[in-house]
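The structure appears below as structure tokens.
Only one protein chain is missing; all other protein chains are in place.
Chains: A and B, in written order; residue numbering restarts at 1 for each.
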Amino acid sequence: MNVRLHSIVTMVDGELINGESVGNPDSLCSGAFPLGDESDGQITMLDDPRRAQQLAHSDAVAVVTSVRLESIPMAQIVVANTHEAFSKIVSHFRPPLSCELPSIGVDLEANVAKSAHVHPSAIVGRGVTIGERTRIMPGVVIMPGCVIGCDCVLYPNVTLYQHTQIGDRCVLHAGVILGANGFGYRQENGRHIPTAQLGFVQIDSDVELGAGVMVDRATYGRTRIGEGTKIDNQVMIGHNCRIGRHNLLCSQVGIAGSCTTGDYVVLAGQVGLKDHVNLGDRTIIGAQAGVMNDCAGDQVYLGSPATPQREQMQIMAVERKLPELRRELKTLRRDVDQIVKQNPKSAAATKTKAA
Amino acid sequence: MNVRLHSIVTMVDGELINGESVGNPDSLCSGAFPLGDESDGQITMLDDPRRAQQLAHSDAVAVVTSVRLESIPMAQIVVANTHEAFSKIVSHFRPPLSCELPSIGVDLEANVAKSAHVHPSAIVGRGVTIGERTRIMPGVVIMPGCVIGCDCVLYPNVTLYQHTQIGDRCVLHAGVILGANGFGYRQENGRHIPTAQLGFVQIDSDVELGAGVMVDRATYGRTRIGEGTKIDNQVMIGHNCRIGRHNLLCSQVGIAGSCTTGDYVVLAGQVGLKDHVNLGDRTIIGAQAGVMNDCAGDQVYLGSPATPQREQMQIMAVERKLPELRRELKTLRRDVDQIVKQNPKSAAATKTKAA
Partner (left out) sequence: MNVRLHSIVTMVDGELINGESVGNPDSLCSGAFPLGDESDGQITMLDDPRRAQQLAHSDAVAVVTSVRLESIPMAQIVVANTHEAFSKIVSHFRPPLSCELPSIGVDLEANVAKSAHVHPSAIVGRGVTIGERTRIMPGVVIMPGCVIGCDCVLYPNVTLYQHTQIGDRCVLHAGVILGANGFGYRQENGRHIPTAQLGFVQIDSDVELGAGVMVDRATYGRTRIGEGTKIDNQVMIGHNCRIGRHNLLCSQVGIAGSCTTGDYVVLAGQVGLKDHVNLGDRTIIGAQAGVMNDCAGDQVYLGSPATPQREQMQIMAVERKLPELRRELKTLRRDVDQIVKQNPKSAAATKTKAA
């Protein structure tokens, strides 16, 4: 679906965006994704004008912003409330789908390949596409608008929320849940009101998701798991994360919202990542570590807060000797007191600084 | 169901309680809940006589106790084994229900509102009530005796055990499991025997439970999630907990049995609470922290064991410098040894204390 910028600026589906357009109003827009997730020809959003320099490398055709920006390479839609306007634009390009499902089996408007096998107890919604030789086991529920590639296996009781996209040769073990709402709320009159949950989950090819793995949908764009990545049981990945290619995420890892990992990253069991953390290629994080800050690649980090291995090992070595250190400190104090006692001049000095 | 005290004291459903009654035997009792969970007109239990002062503020009409208590404001049922007797009384008021379920769809003795939508693959047991406009998705299993309010959404493959109660406008994401047995055992001849699991789970209105959230049933009364509280994926809440209103519990939080939280409490990802811990209103606990003791409200706590933020930050700052501290300590020791060597009098002094 291609839409001209000027028609978006004035009105989306009958709802006034009420924006001011800067740049060519005839530009064609093909979709709307947040910055970093957008492609050529799409509209993106800048919610913090201080990060305007990030637009320099964007192929977006236009940006939604609350202040008019100088020297950026695309058109602008200047609005009062960027998130409100961008929500409307995203919904225009990818209208939210209901979770309406057929009473039994596969919806008539789903598109299942001949060689695919869908168990009769699975429920497949409208507009779903399932590729060749993919096998859907009992109790799986696939909501409207999902796309699943070829040669995948979905084990029993997997749930895919609307718009989930799965590549080829993916294995989703029993109990996997993809696309539930991200954990985002704003407070209003003392109540937590959910923020926009208009995005979806994208699993690239050759990914294996262990039993009970859960990945939340993105706010506007995609929460993405890169090609060839393998994820162990009970891992949780928050909204807007971009997990790189060929990662290994061990059991019970928890990744908060908007994190990114490079390629060949390894997270050992029960590791936690704070939101908005970025890990470089081939980062390795030791079991139970808590990552609070970005980590450069090609390094091992341990502990909570996660620290380069060598440094953390030194810290831990001393920690184990803390009772001893304390005793040494006490002995030293006693010895020094004794010296001072035997050398009154020193004692006086430490008191008056001008004996 | 109202029952006179004297009939409970002697016999419950044909089983002898064999208690001694103190107070008006004609008092009417309307239910049985543990202390702190009981309302006006109900029977409660005191299993530790040292906490008898907690009865002063109770509206219970009677208390089950193993010793006769003085100056308490309600009748007493004095028995040899309080837990055994209270189990029988609780079961009398809320008889355990089997998990028998219809072969398909909704039991004829369930009460589903006209405007509710129950997917044909969901299984709804006897005596279940489902409110107006509530939507039950495929694969959901609702055991006998559950009550679900209006405008709720239960996503696929949710399981509700017997007697679960859900308020209005609640969202239960895929894979939520409410009311499984609490993790309580007593050892007998080297085997773990499950203790009473007669209670249920109560979710108040406007609560959102993320994918895979699990809340266990209480021992006698209710494990309760307060109004407006939002819980992220894969959180586990143990039996007898009372979570306050408008809490935010992030992903993979684990709360052991019998904890309470005030209102507007925030627990970051992977936080763990020891059993019987109480958190005051607006307590904030940082990611991965382990809470061992009660926390006063309006404060931030970090670390394991969880410690007020300011204090914990100071500890962590020194921890990072431990290798340096150790080197400083070694240098000091060397310097002091040198001083002593140069001042034999001091040296002698530190040895003999009376040179």
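Convention: a residue touches a chain if its C-beta (ideal position, glycine included) is under 8 Å from a C-beta of that chain, and two chains touch if they have at least 3 such contacts.
Predicted, not measured: the structure shown is a model, and the values here were computed from it.
Across A:Arg4, A:Arg68 or A:Arg326, the residue that sits in touch with the chain not pictured is A:Arg326.
When the omitted chain is restored, the residue from B:Gly23, B:Gly36, B:Gly127 or B:Gly290 that touches it is B:Gly290. Checked against the full complex, the candidates A:Asp37, A:Asp151 or A:Asp232 give a single residue touching the omitted chain, namely A:Asp232.
In the full complex, chain B contacts the hidden chain through residues 99, 101, 103-104, 121, 123, 139, 141, 157, 159, 161, 175, 177, 180-181, 183, 185, 190-192, 194, 212, 214, 216, 234, 236, 238, 252, 254, 256, 270, 272, 274, 290, 304-305, 307, 314-315, 317-319, 321-322, 325, 328-329, 332, 334-336, 338-339, 341-343. Taking the complete complex into account, residues 119-121, 135, 137-139, 155-157, 171, 173-175, 206, 208, 210-212, 228, 230, 232-234, 246, 248, 250-252, 269-270, 287-288, 316, 319-320, 322-323, 325-326, 329, 332-333, 336, 339-340, 343, 345-346, 349-350, 355 of chain A touch the chain not shown.
One rule holds for everything that comes next: only the chains that are shown with their structure count from here on.
The angle of the rotation superposing chain A on chain B, based on CA atoms and rounded to the nearest 5, is 120 degrees.
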